[in-house]
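Left out: one protein chain. Kept in place: all the others.
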Amino acid sequence: MTAPTWILHASGLNKQYGPGCPRCQQFTGPAHNNSQCPVCNTVYACVDAGFTLHQGEVLGIVGESGSGKSTLLQMINLATAADSGNIWYREPRTPDADPVDLLQMDAYRSRHFRNDRLGIVYQRPELGLNMRFTVGGNVAEKLLLANWRHVGNIRTRIRELMEQTELPPERIDDDPHTFSGGMLQRVQIAKALSSSPSLLLLDEVTSGLDLSVQARVLDLIRRIQWEQQMTMLLVSHDLGVIKQLARRTIVMKNGHIVESGLTDQILEDPQHPYTQLLVSSAL
Amino acid sequence: MTVPLLHVKNLHKSFVLHLIDGRTIDPIQNVSLTVDSNQHFLLWGRSGIGKTSILKCIYRSYLASSGEIWFNSDQFGSVDMVQADDSMVLKLRHREIGYCSQFLKVLPRVAALDVITEPLVRQGMLQAQAHDIGREWLTQLGIAQRLWHASPVTFSGGEQQRINLGRAFIASPRLLLLDEPTASLDASSKQIIVDMIQRAQQRGTAVLTVSHDLDTLAKLADGQLAL
Partner (left out) sequence: MSTTPEQLYNFGFIDEDSKREVRRQILKAIALPGHQVPFASRDLPIARGWGTGGLQITMAIIAADDTLKVIDQGVDECVNAVNLRRLLQRTTGVTTTVDTTAASIIQTRHRIPEEPMRRDQILVLQVPMVDPLRWVEPNLERATIMHGESDYGRMWVYMYESVVKAGDLRIATQYPVIVAGRYMMDTTPIPRWDVMRLHNAEALFLFGAGREKRIYAVPPYTTIEPLQFEDFRFKTEFVAGQICARCGAQDAFLTSHFVVDSDHPDGGHWRSSCSDTSFCDKRVLVNATNQEAPK
């Protein structure tokens, strides 16, 4: 029997905002088209979510605004604390080591893990970047946190990353405000890749960009996935983006995973009423 | 008795249309068929009878409602494509089962040479080596050299279809599912397809074709089923 190829196995992830009451179940969930209990006002952002992510795989998470997909991503990013559940992680560089539960780590190790093993790209660049620092400074942050202490070496690495993400390296010391939306996404990607993470989290990275810019950013992500066999978790409300990048997809609604499967199966033979609506609404 | 490469048993597929008052349609009812290694199996019948749906159930683009689809994998032994988990299906698609849809769907920014060699590169072949093979294939498929670095989106229907099929054949899967391979092709293009199917069989690929073009394909078929 060969070693399992998964690197991340999440199960039973819950996140609620509010105390909860005995009648919550009666009123919330996709069947009631509601995430908030009308009795106690508790919001169920994510309920009993789980998935397995294999090395080198792209998993799509699709759903409308407020469906809980970003909450799920932020729980994996260890930025939002899950109320319960497990996130088992198997380090791809040491495949024989036992998996660890990321949710059991203390704050210090969790911070270190986030910096070193995860990369994240947000829809809004100002969430992922510090607009007061230069482009190079932003890309350098993860390196500095990982104890890179030689400015010359750091700048060589930044330029490498900028070339990799098709940014002009001579603009290393420029102000991010002078960059276009598509370029800022590339800066975010360069920053995310700087620590050679084992998992890249993408949160609506192309939403809000012009179509032509969107296509080029997606091309870049596809190339990185291809060349580095990067494992990715891709959140999008756009089925077109999911279709281009993800082989497997999770569909979320009102905090619940209503369907998961191969992306082509989700698109061609959707089972859940909501997925059918989603597919039929695609342009 | 040897185990067949593909054995479909009592396959049912129904669609529940939640958006149209939840009605159910049943395009496939109780279909069984067997495909052996190296065989060319032809599935024919009139439009709308569910031929393509059977292919998609085998490829798992559709989830079968009931029945069994046993695929005899080289790596994993007998696998029921109805029950197999997603990652197993992905592994089989990666190495053993190919699917060629009726129309070529590619990104408009990728060159023909990259489109046709994509399955090889995905299997881990170096790009230079894959491109060498790709050039041979494009020549055989009769695609003019000046088009190799253009996107197939700009090609004629016949050229697109030849690229589409070339891409499916190039990786030599053990089972290839072809959906209407000769539709919209002229006689000479059809002959290229016929040659490809024959060569694939020689290399050990079993082909399951869905078509209503009996004139071209029936004479090639080792087995057939009319719906």
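For clarity, chains are labelled A and B in written order, and residue numbers in each chain start from 1.
What we mean here is this: a residue touches a chain if its C-beta (ideal position, glycine included) is under 8 Å from a C-beta of that chain, and two chains touch if they have at least 3 such contacts.
What you see is a predicted model, and the numbers here were worked out from it, not measured in a lab.
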Exercise. Please identify which of the visible chains the hidden chain touches across the whole complex.
Key: A
Exercise. Just name the one of A:21, A:43, A:100 or A:145 that touches the chain not displayed here.
Key: A:145
Exercise. Consider the whole complex, including the chain that is not shown, and state which of A:12, A:99, A:137 or A:169 touches that chain.
Key: A:137
Quiz item: In the full complex, which residues of chain A touch the absent chain?
Solution: 107-108, 110-111, 115, 130, 133-134, 136-138, 140-142, 144-145, 149-152, 154, 173
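The rule we apply is simple: only the chains that are shown with their structure count from here on.
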Quiz item: If you average the CA atoms of chain A and of chain B, how far apart do the two points sit, in angstrom?
Solution: 33
Self-check item: chain A-touching residues of chain B, taken from the complex the two chains share
Solution: 15-19, 56, 60-63, 86-87, 89-90, 107, 109, 121
Quiz prompt | For the chain A and chain B complex, residues of the former touching the latter | solution = 5, 52, 54, 215, 219, 226, 244, 247-248, 260-262, 264-265, 268-269, 271-273, 276-277, 280
